[in-house]
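First comes the structure, then the notes that go with it.
A single protein chain has been omitted; all remaining protein chains appear in their positions.
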Amino acid sequence: MNTLIFRTVAPYLSALMLLFSVFVLLRGHNEPGGGFIGGLIAVSAFAIYGIACGVSAVRRAMKFHPMSIAASGLFLAVLSVLPSIFFGQPAMTSQWLALPFLGTVIDLSTPLFFDIGVYLVVVGAISSIALSLEERAD
Amino acid sequence: MAATKTTVDITAAMVTEAVPLADWLLVAPVLLTMAGGAISIIFRKKPQTQPWIAISIISLVILSNIGLLTHVLNNGVVTMVMGSWLPPFGIAFTADPLGALLALTASIATLCVAVFAMNSIAESERRYGFYPFLMMLLCGVTGSFLTGDIFNLYVWFEVLLISSFGMQILGNEKVQIDGAVKYAVLNLIATTLFLASTGLLYGLVGTLNMADIAGKLKAFDGSGPVLGLAALYFLAFAMKAAAFPVNFWLPASYHTPRLVVAAIFAGLLTKVGVYALLRVMVLLMPEGRDWLATLIGLVAIATMLTGSLGALAQTDIRRLMAYLVIAGIGAMLAGIAVGNEVAVSGAIFYSMHSVLIMTALYLLVAFMFQMSGTFSLREIGGLYVRTPLGAVIGLILLLAVAGLPPFSGFWAKLLLVAGALEADRGWVAAGILVSGLLTTIAVGRLWIFAFWRGGNEHTVDGIQALPIAGSAEASEISWSIWLPLILLTTLIVLIGILPESMMSVADYGAKTLIDPTAYIGSVFGGSR
Amino acid sequence: METLFAVLVGVLFAGSIYLLLSRKLVRILLGIAILGNAVNLLIFTAGRLTRDVPPIIPVHSYLPVEATANPLPQALVLTAIVISFSFLAFFLVLGYRAYQELGTDDLLEMRVAEPKEHNEPPLGY
Amino acid sequence: MNNRVFLMNLLLAAAWGAVTGSFTPLNLIFGFVLSSIALFLIREQIAFRDYFQRGGKVVILAGSFFKELVLSSWRVLMIVIRPKIKLHPGIIAVPLSVTEDFEITLLANMVTLTPGTLSVDVSEDRKVLFVHCLNVPDPEETIDGIKNGFERQILEAFR
Amino acid sequence: MPLFGVEATFWALLGPFVAAALSPILAKTLKHNASWLLAIIPALAFLQFLSFVPGLAEGQTYKASLEWVPTFNVNFSIYLDGLSVVFALLISGIGTFITLYAGGYLKGHENLGQFLSYLFLFMGAMLGVVVADNVITLFVYWELTSITSFLLIGFDHLRRASRRSAVQALVVTGGGGLALMAGLILAGYQGGSFEMSELLNSGDVLRESPYYTAIFILVVLGAFTKSAQFPFHFWLPNAMEAPTPVSAYLHSATMVKAGVYLLMRMHPVLGGTELWMTVLPIFGGITLLVGTILGIRQTDLKLVLAYTTVASLGLLVMLTGTSDQIAIQGAVLYLFAHSLFKGSLFMVVGTVDHEAGTRDLHRVGGLFSAMPITGTAAVLSALSMAGLPPLIGFVAKEVLYDGTWYTTNGGLWTAFAVLGNAMMFALAATVAIKPFFGAKLKTPKVAHEGTVLLIAGSITLAVLGLVAGAFVASVGHQLLSPMTSAILGQPFDKELHLFPTYLSPALYLSVATIGLGIIIFMYMDRLRVIVADVLRTIGWGPDKGFDQVLEAIIRFATTLTQMVQTGSMVTYMRATFTVIALMLFVPMILTGNWPKLEGLGSLHVYEWFIAAIAVIGVYAVLTARYRVTAIVLLGIQGFAVALIYLLFGAPDLSFTQFMVETLSVVILALVMTRLNLKPTDARSSRGKAFDISIAVLCGAGISMLLMSIVQLPFDPTLSEFFTQYSRTIAHGRNIVNVILVDFRGFDTIGEISVVMVTGLAVLALIRVRPKSNGNSNTEKNR
Amino acid sequence: MSGFEAFAADFLYACVSIALFILGLTFLLIVYRIIKGPTLPDRIVGLDLLVVVAIGLIATVGVGSTYTLYIDISLALGLVGFLATVAFARFILNRGQAKDFIIMQEIKDSERLEEQE
């Protein structure tokens, strides 16, 4: 929608929403949120950006084809199921790695990567839907 | 994150002993196909490499499934709990002979379709997902066969369903869209019913692991809402399996997608419904099954008759095949209705057979179409002269679907009839036999029309020209079409002539279904 | 408490089924949307209801301080919501394409796959 | 990288720290990285100007805005609980002195959130803001209110 | 002792299948001479079976078994006694000649290889039927004979009549086979074994079983269809569409006798009952008469033979049905004689057809001089068929009269037999005498004697009939008595003489038969006209009936299918939900498990509000006039549900529901942006009422089921586990999220698969351009 | 706990209850407008407000249950609510420009209503 007001506001909103989506993704393990909700928020961000600035702008912004993003998300999720094979544990047994970094300890874990996979799948697939629907208008 | 509290007794929550690597065979098919689907989406701009990705992945899946079946046959029911969480808390993948056998068969059928599709799916349709859909479909199907958790089963159902939607519309023609609407809406209702039933079941027993459910439902002894739930489950899966009178979606849609797609649909989808019926009605809710036995029997007979009569009523050979799918479903339902070991093993054998034969038959239709350029029973003809090998393959497949010896379908039917007679349900046996006769008529007609008929015939009124197959030369039919057809036909003949191995698997499968001790024992490590 | 929501589930089901029985594809799509909510609420209710307390463990504790809502049905419903959302998206686009290709959203007019004139099967041999 | 973009990036990083409730260096760096990704994604649409020079004026602007917002809500409340609502609404054209997209947008939004007015549209040539008013006994008065109120404050704050 | 041991029989059984595989290759290289090579295989099999004869004559039987499907007690077992060996000898022996004959008859035919292949398949199947001990194995072979005969009958597949006959044979015999399968399984269960040899030792178990009638009916159905008993007789004459070698083989020696074989085989356990002794003779007798009468009408020599075959089969069934020792001995003799003369006669007719170019009764005559050997074979065989001494046919007739005369209802059976045999006599004369004697008629081709391949069989079989007659005592003792014993289930060895040793009733009956036969022969032409007139007046027969039934089935199927599969989605949905409503209520009604309406008092006011909003939201969507409005209204109930999640401690759910609800509406709006909908939703008020009641019933059903479940105590074990270990082991405070990514992560991985595939599917929906917008039926390259 | 603190707790509880009650009524009012319409924009304004009020309700529930994590939901809801409104506005615009039957009908109806008044 080509209105000055909306076009001016939308990019900032989108950026904020993207930030917020990552926030929601990362704290999902402890508070409400997680990959799916985070992903949906990110999709909303892209949707607003797309409605304001056009589909091609979103496509350029995303750099990769949304379905590729989704597929790599699924691939990441599958990968995060596998590490336990090296420890004689059943599939998907979570592995935790605490990395000290700049005075803080970062917890890297397979559930985290799994959730990131979920996030990417949702972002990719749903925005692919929205974008292709938008494009069809031409 | 905070360190683990020292007082926690991990052994009360998790499996702590090392699991054998062979147990990973349980999840390998699902993970392989899922990764394969993802990879081939990433490669979607390269339609030439996609088939090879799919074929290698599916071949790996077949190998893995062979390994799994061997594992199960050697070691009994195998269970792996995801995330190491003790059952019934984590999701368990449990392979019994039924699941392992069907998973293997399904992957073989999928491979055949993957090869067949190389020359029959347009590039744009590959680009928009034929092979990813195919792999994700297999993922959903094998996931359904191997999971030991009822909600997880629902999830795999949905995976295969959405993949099938994707395949159904591939091509975007009017007729496909129309078929897809009916297919999709009616199937959605079925899975929703499944989900609702699962929610109710959870509310009733508070658990989702199937072994756990089987144990807990025993306490209800068929009382209260259990029977209502059994009825709901039966209906949900009967819809999925396309049983009468909720089979509308199948004839309305199976003739619309690409034929390779129809082939894999006919091979896999309804069988998943039958599998679920076996799993839920026989393993989980035997009281419900007993209570519903007569109803299931009637539904089975009605389904068989709908299928075989429907097949007789068709002009379009694709639709004819669709009705044959339904007739087969009726036969499997009959096994469930009878419910004794012989009949259930018959149903298992039949499902295995049905996966192969229905896939093969649709590939045969595709082959016939390539040769003749028509799907109409009125127009088709002259194929025997064109391709005697094709005619022989066609005859074998059609006789096999009618359940005549010495092909795979015969043994399944034999077991079903024997089971019904053993259980004193002659009427079920009669239904199977009558439907078999009608099917024989239908396929006999199809074969004589398509293959024998054709050319100038001397009739009373003079010389009448009958249809002769179209322009394609038999030699033009590429190896990618012959190979899967011949492979499937060989399997069907081999299983027909040497049925013992399959028969013993089916029998073992029936035993583990009817007496859930081994299944439950495998999940809970013998602790119950 | 659950009883009211059981009734509500019934209402949602009834409403969605009424829509599903409609002739118009768009109404069927609406029915599908409501159907998803109905079944999700059913699962949620079947897992029994607890007011207010979300199943989240406080920062300074290893276990919840008080009895929380049942987390498992929530997880199940979450999965189900996602799936039904995906399906709804697919259905919406399918409906749109159906309208586009078939020129109608009236189911009685969608007779391409199964045309009204039935082709009688050939008799004879 | 453009300095202003960098500033924006820092601000977003700070917002990240605030929102996540942790101002550890790691979290701030992480926030910075995230916000640069977010800004990268919308890179085509942002053309920053030096809007943040007059912080004080901005604060004044914000203050008066919040006051007006509360007042406006109150007035709506008063109108709707009146037993009989008597209104003379209308759409008026407000000539604009602000020229930048950002300023126009800010003005329009503020106008919307304050008593009795609601921005409907900006003319193609960006010279006129069309405002819907709940009560327009005298359009000129309303226009003056906007031009001498928010518009002036915006000009002061950002020029 | 057998030539190569009992186990060698398995090789004999395998032989024809190997030959079937070799035939196409050999026929390609050796042309018709391949017959010589291929005939060795059945000949060897014949020798193998022949080597059992001495042992059998001493009362021995032989068994061997290979494991096939041990899980279901199906063995590849063989049982060799008098009955099976005689049949096996006939099959392999005549098969040898037929192989040769086929080479001659189809000389130069491009599909000779295929034909021989089918023929050998058929032979292998037939051998299997008679030697199989396991009833399931027997059945497998049984159906295999149906399938191969389908292929053989339809060999000339470009002719409609061939195809029709092939289908008839398949449907009738295949259908009967299905009944047989049930019968055999039942018999197996009742008798406690699937091995025929063990069943035969089970004494009266089957006869006394409550399932006796069922078993009897099923087995008899199988036998009658295969052996072309009235009213299933029609397929057999139609099978004459097949090339003559096929007719000769199918209808003389083998396939059609499979039914007779089965009845004889099962006689010890099923026979002797009143049911048996009533049903079999009646149907057999009727078949005998029907066969001969219809035979009289024919002018095609081959068809005449075909109808006499029907008649002979009727006679055999009748005799078996008497359960009388002598009658059965007569049946055995007659079966043996029939195989020889009918095989020979078919080959004769085939040779005539092949050489003279016609086999019309009225167009051939005086061929003897041109075809002396064939003529001799014809005369000899005809004599046997007519029951004249010194041929084996005569002995058979004597013995069978001797048998029937003394049984209960013997008068009736004898009358059947005499009448039938008399007509058979006349027909024999017609077939054998007419073409070769009398005035020489001009035939389409100038007749010459056939080649060796063509005549070897007919003359050999004919001479064998003579030889067997001459040495009937020894043949009887060595070969036929063991067979009779096997049928009777007890030792039986009555000496046979070529000429009657005393003036028995049989002799008088024979004389009467011949006299009657001569009269019929004299009035043959007139009779033919009369029969034809009568049949024309009736205007209907089972043959026509078959077409009508088939047509009726197809029409019925079409109507039914159209009724069920209406093509209207609305009907499908209504039916589906009706079934759902039924499935919800019927269990509740039957189990009486109704829930109570309770616990409404403990609700907060705002909870009522939210529930009310949900209900209003749904109602608003239902009653919205326009679909566009309905879309906007859709959000209300979604929001209410989200709020319910929120109020009951499910923030994640609420969160997701809000997001999803909004995005659904967004996508809906995106989609709807492009639809230009006509406004009405025309449902008739009756339709509306129906829909409302179904919807309400379904809703109420689910509601009540849910209520009755939530009113039971809940087992929270799982959730307690998750709560306990969510943070301690899985390191997450949000239990729901930990369940999603860890405890039940496999649900989630499936769920995201769904999401990903949805993305792709939508892309495919939108992007793939249809190749044609027409009917895809015409579209190529699928 | 001092008397004042006890009073404060009671007061808060009462406030939450009252607020929830008011919000419940508010919902009903908004729903009434959404259903009544009469025009599409009216309904969309109603939906927009519904989201806004839902945010308030979430906050109130958060206070009532002492779970502050509800703030995030409020924020997310604000985001997507905006998106919904945008989408609807666009929908009206596009359909209106396509001379959608129903929108034209609504405009005509509203004009007629005006004339009648």
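Residue numbering begins at 1 within each chain, and the chains themselves are lettered A, B, C, D, E and F in the order written.
Heads up, the rule we're going with is that a contact is a pair of C-beta atoms (placed from the backbone, for glycine too) under 8 Å apart; a residue touches a chain by one contact, two chains touch by 3 or more.
Following the convention adopted for this analysis, contacts and distances are computed from a predicted model.
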| item | value |
| --- | --- |
| Name under which UniProt lists the unshown chain, selected from "Peptide/nickel transport system ATP-binding protein", "Multicomponent Na+:H+ antiporter subunit G", "ABC transporter permease" or "Hydrogenase maturation protein HypD" | "Multicomponent Na+:H+ antiporter subunit G" |
| Displayed partners of the chain not shown (whole complex) | A, D, F |
| Among D:A13, D:A108 or D:A157, the residue in touch with the chain that has been omitted | D:A108 |
| Options D:N9, D:S119 or D:Q153, residue touching the unrepresented chain | D:S119 |
| Sites on subunit D contacted by the missing partner chain, in the whole complex | 15, 18-22, 69-70, 72-73, 76-77, 79-81, 85, 87-93, 108-116, 118-121, 123-124, 128, 130, 132, 134, 136, 139 |
| For subunit A, the residues touching the chain missing from this view | 1-3, 5-6, 9, 12-13, 16, 54-55, 134, 137 |
| Residue numbers in subunit F that touch the chain omitted from display | 2, 4-5, 7-9, 11-12, 14-16, 18-19, 22-23, 25-27, 29-30, 32-33, 39, 41-42, 44-46, 48-49, 52-53, 55-57, 59-60, 62-63, 68, 70-72, 74-75, 78-79, 81-82, 85-86, 88-90, 92-97, 103, 106-107, 110-111, 114, 117 |
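We adopt the following convention: only the chains that are shown with their structure count from here on.
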Chains partitioned by contact, subunit A not counted: B, C, E, F | D
| item | value |
| --- | --- |
| Chain nearest the global centroid, as defined over all protein CA atoms shown | B |
| Longest centre-to-centre distance from subunit C, chain (CA-based) | E |
| Chain whose Cα centroid lies at the greatest distance from that of subunit D | E |
| Approximate Å spacing (C-alpha centroids) for the pair subunit C, subunit E | 47 |
| Approximate Å spacing (C-alpha centroids) for the pair subunit D, subunit F | 23 |
| Centre-of-Cα separation between subunit D and subunit B, whole angstrom | 61 |
| Junction residues of subunit A - those touching two or more other chains | 20, 30-33, 36-37, 40-41, 44, 47, 67, 70-71, 74, 78, 81, 92, 94, 96, 107, 125-126, 129, 133 |
| Junction residues of subunit C - those touching two or more other chains | 20, 42, 45-48, 52-54, 56, 62, 72, 76, 78-79, 82-83, 86-87, 89-90, 93-95, 97, 101, 107, 110-114, 120-121, 125 |
| Every chain pair meeting the contact rule | A-B, A-C, A-D, A-E, A-F, B-C, B-E, C-E, C-F, E-F |
| Of subunit C, residues touching subunit F in the complex | 52-54, 56 |
| Subunit B-touching residues of subunit E, taken from the complex the two chains share | 67-72, 114, 136, 139-140, 143-144, 146-147, 150-151, 154, 157-160, 163, 166-167, 170-171, 174-175, 178-179, 181-182, 185-186, 189, 214, 550, 553-554, 556-558, 560-562, 564-565, 567, 569, 571-573, 575-576, 579-580, 583-584, 586-588, 590-591, 593, 702, 705-706, 708-710, 712, 714-718, 721-722, 724-725, 727-729, 731, 742-747, 749-751, 753-754, 756-758, 760-761, 763-765, 767-773, 775-777, 779-782 |
| Subunit A-facing residues of subunit F, complex | 69, 72-73, 75-76, 79-80, 82-83, 86-87, 89-90, 93 |
